[in-house]
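A single protein chain has been omitted; all remaining protein chains appear in their positions.
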Amino acid sequence: MSEQVILKIAGVNKRFGGLQALSDVNIKILKGQIYGLIGPNGAGKTTFFNVITGLYQADTGTFELDGKPYSPSAPHEVAKAGIARTFQNIRLFGEMSALENVMVGRHVRTKQGVFGAVFHHKAAREEEAAIRQRAMELLDFVGIAKFAHRTARHLSYGDQRRLEIARALATDPQLLALDEPAAGMNATEKLALRELLVKIKAEGKTILLIEHDVKLMMGLCDRLTVLDYGKPIAEGLPAEVQSNPAVIEAYLGGGH
Amino acid sequence: MSTLFDVKHNPRKAYTSFAILGIALIAFPFIASNFGNSWVRIMDLALLYIMLALGLNIVVGMAGLLDLGYIAFYALGAYMTGLLASPQFASVLESFVNNYPAVGETLRWIVGEEAAQNGIHLSVWLIVPLGAALAAVFGALLGAPTLKLRGDYLAIVTLGFGEIIRIFMNNLNAPVNITNGPQGINMIDPIRIFGVSLAGEPGSRATVYFGEWGMPSVNAYYFLFLFLCAVIIFISIRLQHSRLGRAWIAIREDEIAAKAMGINTRNIKLLAFGMGASFGGVAGAMFASFQGFVSPESFSLTESIAVLAMVVLGGIGHIPGVVLGGVILAALPEVLRHVVEPVQRQLFGAVLVDAEVLRQLLYGLAMVVIMLYRPEGLWPSPKHEDRMDANAKKRLDEKEPTALAA
Partner (left out) sequence: MDTFIQQIINGLVLGSMYALVALGYTMVYGVLNLINFAHGDVLMIGAMVGITILKIVQSVAPDLPGIVKLGIAIIGAIPVCILVNVIIERVAYRRLRNAPRLAPLITAIGVSILLQTFAMMIWGRNPIPFPQVMPAEPFTIGGALISPTQVMLLVLATVAMLGLVLLVERTRMGRAMRATAENPRVAGLMGVDSNKVIVMTFAIGAALAAVAGVMWGANYASAQFAMGFVPGLKAFSAAVLGGIGNIYGAMVGGILLGIIESLGAGYIGDLTGGFLGSHYQDIFAFVVLIIVLTLRPSGIMGERVADRA
């Protein structure tokens, strides 16, 4: 694992009316890491995701991707800069086929517009073929190639999650941000997901992961940050975090 | 695209369908002419509506933006033609000179003395692209304030815009006369292609002659509109299966996810408004020349809703469906008028439900019944699973049983 810092977020604060959803959150992720973000329900994990991907505006904070500052003001800019995400409640393009969903992921790295669409000149045709090919490769990579032409909302839950990951990968991200990808899965499915994430890591991708399944996270992540009520209460290797009394108290309540 | 016309996956079936359709469409006016001009005339107007429906389909069907003021673009194309292909500009100029002399004189200097006397008379080759461009610009302009709005609000705001444009068309006759108010603009030039006027030369009784051989003017316009329709259908299909089309559909399906995948939803939505509007502008320009006059009452909210009803009835987002919806709702009321009114006279001695009422009833029922019982429309997009080419389908069927067995 290299020492290159992919994501450096510092001093993020976010307030919703009377609620301080995030207090001074910092995160540093190295290239090739699988970095976990855990914490009890309502701790602010998804809020943090939304802030770094531009869905919410932070009150304060600095944001750097691969050493360069990026401005999380608009989600599409964030995707262009190189962070791709999935959602807690799967957000696929239901009526499109699986293949088309992934092809949309290529949008941000391609450029044909109205002219190319209507006239199908050589560059447009080549780009379209490249999009299609890459999308098929990604579907194969996540293991659902045989469902390429199935309507997305007809896929099984587990396959929909895979599809969402494939779509995110299609944007050629520097950081893949996954929001509870294992939610609602049984043990077998979680194992398959774990394999997929390891496979993605082996390709050199960096992953930021929110999850509730502590066992899964401990076995998978290189480092973790624990949030509680919007504040980071622990950071470090899984073994360190696991035995941190503040973390135990946050999850289990006082008196342990 | 529908399985009937799917060239990529089932070429033989597709080309046969196209051939049959093509022959029927070309033969139609020659056969119908034997029964008078009205049938072909109905189809001419239906073809214009189909163009409108296809334009609205881009906005509503592909991008999911419920535009209730779409007819404004039809109006813009039509009135632009009214100003640039008729004597009207002479009156406009005169009224500017009377009220705002500085502006008036500048305009006179720009267009020249001849135009000041007789109005501007641009040819169809300029009118069509100008109409498309003007409508596209306005499409983006009117779409811009709606970008952050949710479905219902977007609908009402676009409706408001449509009404505002109609009110302006109706009232821009004082102090400066631009649109001639409720009376509208008449004496609009018919379309001239390679020197041949599609309205026929004066004295030819509306017959267009190509050398020795003649056809009624409505037939000539039919072929022109059919050609334009085909072009617009072609463009729509190309757009749908492109990166841009996918971006529109992504926005329709889930705008937040679309943004997260790097789609600049603001620009893509503006493109949808612009492209959709441009079809309306072209149709409007054709309408003005075909009819020879334009007035605000052709561009009311009822018309916007009529076009929406066509898209909804046929199959939102599915091009053949939209064409079908256009044919049904544009042609059927007129056809019924020829049938229903005489029948009622026979049965009841008087016409109880006249054609206008029938038309309204059809539109209202179409929208309510379809939404309640078949929201995907009469001819919806076939599912992706049904579209796969024959080979892939066989492979899939072979794979699945083995996967299950394992």
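Think of it as A and B in the order they're written, each chain with its own count starting at 1.
In this text, a residue touches a chain if its C-beta (ideal position, glycine included) is under 8 Å from a C-beta of that chain, and two chains touch if they have at least 3 such contacts.
Note that the structure is predicted; figures quoted are calculated from it, not measured.
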item: Residue of B:16, B:98, B:171 or B:204 in touch with the missing chain, whole complex considered; value: B:171
item: Sole contact to the chain not displayed, among B:15, B:109, B:125 or B:153; value: B:153
item: Hidden-chain contact residue, picked from the options B:94, B:163, B:341 or B:386; value: B:163
item: For chain B, residues in touch with the removed chain; value: 64, 66, 68, 145, 148-153, 155-157, 159-161, 163-164, 167-168, 170-171, 174-176, 256, 301, 305, 308-309, 312, 353, 356-357, 360-361, 363-369, 371-372, 375
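The rule we apply is simple: only the chains that are shown with their structure count from here on.
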item: Geometric centre distance via CA averages, chain B-chain A, whole Å; value: 43
item: List of chain A residues in touch with chain B within their complex; value: 53-55, 74-76, 78-80, 84-85, 87, 91-97, 100, 103-110, 112-114, 116-118, 120, 124, 127-128, 131, 146, 149-151, 154, 167-168, 171
item: Touching residues on chain B, where the partner in the complex is chain A; value: 235, 238-239, 242-247, 249-250, 253-254, 256-265, 271, 275, 383-385, 387-388, 392, 396, 399-400
